[in-house]
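Here the complex is missing one protein chain, while the rest keep their positions.
Naming follows writing order (A and B), and every chain is counted from residue 1.
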Amino acid sequence: MFVLDPATGLDALVRALVDDGYRVVGPLVRDGVIVYDDVRSGDDLPKGVTVEQSAGRWRLTIDDRPTRFSWTPGADSWKRFVFPAHQEVLRVRHVDGSFATTRPPSPDRPLALLGARDCETRALGVLDRVLIDPDHPDPRYAERRADTFVVAVTCGQPSATCWCTSMGGGPRPREGFDILLTEVTTGVHRLIAEPGSERGSALLARVGIAPATDEDHADVEAVADAATSSMPARLPGADIPTLLAGMHHPHWDEVAARCLSCANCTMVCPTCFCSTLSDTAALGADHAAGAETVRVQEWASCFQLDHSNLAGHPVRATTMSRYRQWLTHKLQTWPEQFGTLGCVGCGRCTTWCPAGIDLVEEAAVLIGAGAQGGTP
Amino acid sequence: MSDLNQLLAQHAFFAGLEPHLIDRVADMATVAEFPAGTWIARRGTEAGTFHAVIEGRAGIELASAGQPALVVATVHPGEIVGWSWYIEPHRWQFDVVALDPLRTVAIDGGLLRVACVDDHELGYHIGRRLARVVASRLDATRHQLMDVYGHAR
Partner (left out) sequence: MGTLADLRSIPVDPLEPIPYRVVELVQETVDVITVVAAPVGQALPPAQPGQFMLVWAFGVGEIPISVSRMAADGRVMLTVRAVGQVSGAIVGLQVGEVVGLRGPFGTVWPVAEVLGADVVVVAGGLGLAPLRMAIDALVQPDPRRITVVVGSREPAQRLYPGDLTGWAEQGASVHETVDTADREWHGGVGTATTMVERLHHPHQAAFVCGPELMMMSAVRALAQQGVPTDRTWVSLERNMHCGIGHCGRCQLGALLLCRDGAVVRWDHVEELMEVRGR
């Protein structure tokens, strides 16, 4: 473990990653929210930012404190860098009475993700399980993920919508990172950095100013402990899949009456992976219309009417059935499909719901009924 | 046991009836034969007789002016043609035609109806069997109404 200065150390870290050929993506304050985008120096990163979140509400405050990671994430997640919302899959061209395909060029640089929370590193792990399955790994996703460098951050000030401790996580990431930073504000303001991989270790040796002491270790634990105790366990986590019974529970209709079927929850979710493939004609000066077609993959949502259909007719024609699909997939059927929980407890779906529907509260009602032996 | 008794006892509709009840039904029954294409029943006429099909297929037909007659259900060996004899106003609701050379046991519905009132044990067993036939035809009709093959697959 090393100690980094919150200003110069962070800057050195960003510059070292850039020098090593990474496209460094990190938090920026833009249009009044935290977004993830390209950063070139430590100065690009937020300073003195805190975030207040609740169902349907996200507010940012900037003060003159020097803190770098006192915020919680916005709607943005790292998903869009490894699994873009819109990506070209193939170009197909008529050639000699048949067709030939070309793949889009590979990314020119590997990604470095700077400032990923535990919920976010786990979300990447969940996506890996879905998209890099042994039978049919997604080559585009795998290529982006292969060399991704992850700088994770201990979450010092969770928001009211956070519930990672119920979903197998906690403020301090345990795996899935190359470097883990913990910001300590008691005593001297500093970042304690621990490596999670050999390349992380090598990089820290270049930018760290001093090895961490026992006191630094103790402070890291204290930051994590304080964050954990600020987050009440809201649901019985791993037991949810079996508790969430009741396909005919009246509460599905109750929540559907409030749900706008807008798909926000699925778009901000860092693990939602549903997508759609479509063809668009490529129009260019060098070839006639219709000679080439581009296959495009875009994010899709189970809240879309045509998401699941049978011969063109929607299978889930009501908001009730679509909300039920979203919640049961996320919390109940995902483990059977992919061997992991589908939810990481980040709370984005609750924060960014325009109707303020709190997934945890809804699940609690449905679980309450399940535990009492509601209709299966 | 007479041939007629045996035919009835082995027919799926009457299977399981006590021999003395089979005897009572047999007293009201006779074997009937219809060449293919001949009528077994005509819509609107008195439903005096019903048939337990032994061999061949009977077709229940519906015809509407200006449209060709359609067979909406076939009745096969082991099944019965007709329950109008049991329910007021005791008139056939459909035309029934022999689609193949048809052999049936024709049963006098008027007599059986009286016997069912007389002997509630017989009435219970016949009524229960008829309910099963009606339920099965209703289920089939509901599924045919959905025109499932008109959609995908």
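Side notes on the structure shown:
Keep this in mind: a contact is a pair of C-beta atoms (placed from the backbone, for glycine too) under 8 Å apart; a residue touches a chain by one contact, two chains touch by 3 or more.
On a predicted model such as this, the values are computed, not experimentally measured, just so you know.
Counting contacts over the entire complex, the absent chain touches A, B.
The chain omitted from view is touched by exactly one of A:T8, A:T101 or A:T186, namely A:T101. Contact with the chain that does not appear here is found for just one residue of A:A16, A:V35, A:L60 or A:I132, A:I132. Seen across the whole complex, the unshown chain contacts chain B at 37, 57, 59-60, 68-74, 76, 78-79, 97, 99, 136, 139-140, 143-144, 146-153.
Residue positions on chain A in contact with the hidden chain: 89-90, 92, 94, 97-99, 101, 103, 128, 130-133, 135-139, 142-143, 145-148, 178, 197, 247-248, 273-279, 281, 290, 293, 295, 297, 300, 302, 307-312, 315-318, 320-321, 324-325, 328-329, 332-333, 336-337, 376, in rising order.
By definition in this document, only the chains that are shown with their structure count from here on.
Here the spacing of chain A and chain B, counted between their Cα centres, is 67 Å.
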